[in-house]
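Missing here: one protein chain of the complex. Every other protein chain is in place.
The letters A and B name the chains in turn, as written, and every chain counts its residues from 1.
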Amino acid sequence: MAEIVAKINPTKAVNRSEALAPLWNWVGVLPFFIFIFVFLILPSTNLFVGAFQDRNGNFTLANVSVILDPYVLKSYSISLQISVITSVLGGVMGFFVAYAITIGKAPAWMRTILMSFSGLAANFGGVPLAFAFIATLGHTGFLTAILRNICFPAAGGSQTCPFDIYQAGFNLYSVTGLTLAYLYFQFPLMVLTITPALVGLKREWQEASENLGGSSAQYWWNVALPILWPSILGSAILLFASAFGAYATAQALTGGSIYLVTILIGQQIRGDVLNNPNEGYALALGMVVIMAVCIVGYSILQRRTVRWLKS
Amino acid sequence: MKEKKYNLWAIFWATLALLYFFVPLYGTFDFSLRMEKGRLSFLAYQSVLSDPNFLASFRYSAIMGIITVIISVLIFLPTIYWMYLRLPQARPIVEIITILPFIIPVIVYVFGLIRTFSGPPFQLTVTPFKTDILITAGYVMVSMPYMYRAIDIGMRSIDVRTLTEAAQSLGSNWIQILANVIVPNLRIAILSGALICFATVIGELILGDFLVRPALGPYMVEAGRDQAYQPAAMAMLAWGLTWICLGLLQYFSRGRASAQQLTGR
Partner (left out) sequence: MSKYVRSLLFGLIAMSFVLTACGTTATATQAPATTSVMPADTAAPAMPAATTAPAAMADWSKATSLADGGGMDALVAAAQKEGNLTVITLPRNWCDYGDMMDNFSKKYNIKIQDVNPDGGSADEVQAIKDNQQNKGPQAPDVIDVGPAYGPLASGQNPSGPNLLAPYKVATWDTIKGSKDDTGLYYIDYSGVLAFEVNTTVVKDVPKTWSDLMKPEYKGQIALPGDPRASNEAAQTVYAAAVNNGGTLDNIQPGLDFFKKLNAEGNLLPLIADSGPIAKGETPVSIHWNYLALADQQTLNGNPSIQVVYPTGTAWGGYYYQAISAFAPHPAAARLWEEYLYSDEGQNTLIKGFCTPARMADMLSRNVVPDAAKAALPPADMLASATIPNPSQLTTARAAVKAQWDSVVGLDIKSGQ
């Protein structure tokens, strides 16, 4: 009986020797926490402390109260919206691509290229990425030109060229364009992080499901997705944070006309015009708080989906 | 049981991904060929490669990338393993910590590194070697979200507890378990993390810039500043070289086929 309880609730002490375990357990993660403290927390104290200081180092709440300004709230909202949209779209696309290169048995050469290129693409961003899209889909982009030149003879002897995307209303320098650019690094990130989980799906499970008469869709809905769900959530949070903290791509492509929080922070900390770094620190602190809340929510959600899984 | 040779749904998504990756790149490539007015030529590439500093910077960043991958794995793998086995309560804290590098602006972080470690007692910025230590720590931090998440998901997908108990019952110690049992099973996960980690270090700009180390990012910005065609050529070359390195990484971590049978796929 004790063994069964131990298996279900492995961290609850079942006898006295295991009651000492919890404190000893924290020693194992001590190297990690020391490394983090020395190389992440210590250098970042300026951010956490500077948010509450003014230029001369005196304590003030003025910078933090900027967060309540309507245009700042609007910028947080825009950042959150873009992050959610790109992480959902990128997550779905990345999931299917990861499926293609693991279970889906796409040709081997495709798999190798996609896997290694995902590593490269997951880290794209900033001016090179923006320029790649400008050179492709901008007013003078090569793809725009190709599409514009697909012409058919029309009535009356003239030509009609129906594929001019800018005539049709497309604009690269908009939220649509920014989403396209963000997807370039979002979906490879999903591919890379969800592939280990897809590889871990045992073939026997699908065979068992088919033996019991289940269709492929039923297998996915009832067996595979519930197992994969915690990993999918984990990847989604990573994609979300990656988009939330992105700055250079939006700046390069839209020049600040899409007013993300990160662009606001950049204006204060790095800009040549406004110079109130403490306000920038306060805004960044706001981002940290939002992210922490999201992670807590994600952890609760995850614990519920993991409840019935071993470990 | 029906066993199709190729899955159309998979091929569709793989093709879409390939197109999405390479079409925008073609835009940059096409532009980089136009340095000479009126005709296509590799003049921009010649201009870039005539400077030996380009390859030297790439070499530096690549070596730093390898070191960063090794150190990241050494720190995060045992930590995540331990967390899975003994300490699930630490997860939320660790998750928040590992997501911080995305949110803390790198420029604030690098100035913090300089401020904390440039004065006594550390003085890590006076010699190139000590600054390398500092920048490696910075690189590990910047790629931490990716590496952590990759290993975390990999660890979730294998039955850590059973494997550990089985190995323990056969008399292995912790090091043997990690090296001989866990790592081979996490091959794909570690590879995923290593791929992004390496690419992150190669493309990293601000740390190398402010710590004055000869990394590829700062070199490309300086050499390409106010030029039009050379940055495109440099970008293509850097991506090409990085992709080759990633391919090599993938090749070396193939492992034997039987290593996969432990997890059944």
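Everything that follows uses one rule, which is that a contact is a pair of C-beta atoms (placed from the backbone, for glycine too) under 8 Å apart; a residue touches a chain by one contact, two chains touch by 3 or more.
Remember, predicted model here, so these are calculated numbers, not experimental data.
For the chain missing from the display, the contacting residue among B:31, B:102, B:139 or B:239 is B:31, taking the whole complex into account. The omitted chain makes contact with subunit B at the following residues, 31, 34-37, 52-53, 55-57, 59-60, 62-63, 66, 70, 107, 111-112, 114-115, 118-120, 125-128, 131, 179-180, 183-184, 187, 209-214, 218-219, 221-222, 225-229, 231-232, 245, 248, 251-253, 255-256, 259. Annotation for subunit A: contacts to the undisplayed chain at residues 55-56, 71, 78, 81-82, 127, 131, 134-135, 138-140, 166, 171, 173-176, 251-259, 263, 266-267, 269-275, 277.
Here, only the chains that are shown with their structure count from here on.
Separation between the centroids of subunit A and subunit B, computed from CA atoms only, is 16 Å.
On subunit B, the positions that touch subunit A within their shared complex are 1, 6-7, 9-18, 20-21, 23-28, 30-31, 75-76, 78-79, 82-84, 86-92, 94-97, 99-105, 107-109, 111-113, 115-117, 137-138, 140-141, 145-146, 149-150, 152-154, 156-161, 186, 188-189, 192-193, 195-196, 198-200, 203, 205, 231-232, 235, 239, 242-243, 246-247, 249-250, 260, 263-265. Residues of subunit A touching subunit B in their complex: 10-11, 21, 25-26, 28-29, 31-32, 35-36, 39-40, 42-47, 93, 96-97, 99-107, 110-124, 126-129, 131-137, 141-143, 183-184, 187-189, 191-197, 199-204, 207, 210, 230-231, 234-235, 237-238, 241-242, 244-245, 247, 262, 265-266, 269-270, 280-281, 284, 287-288, 291-292, 295-296, 298-299, 310-311.
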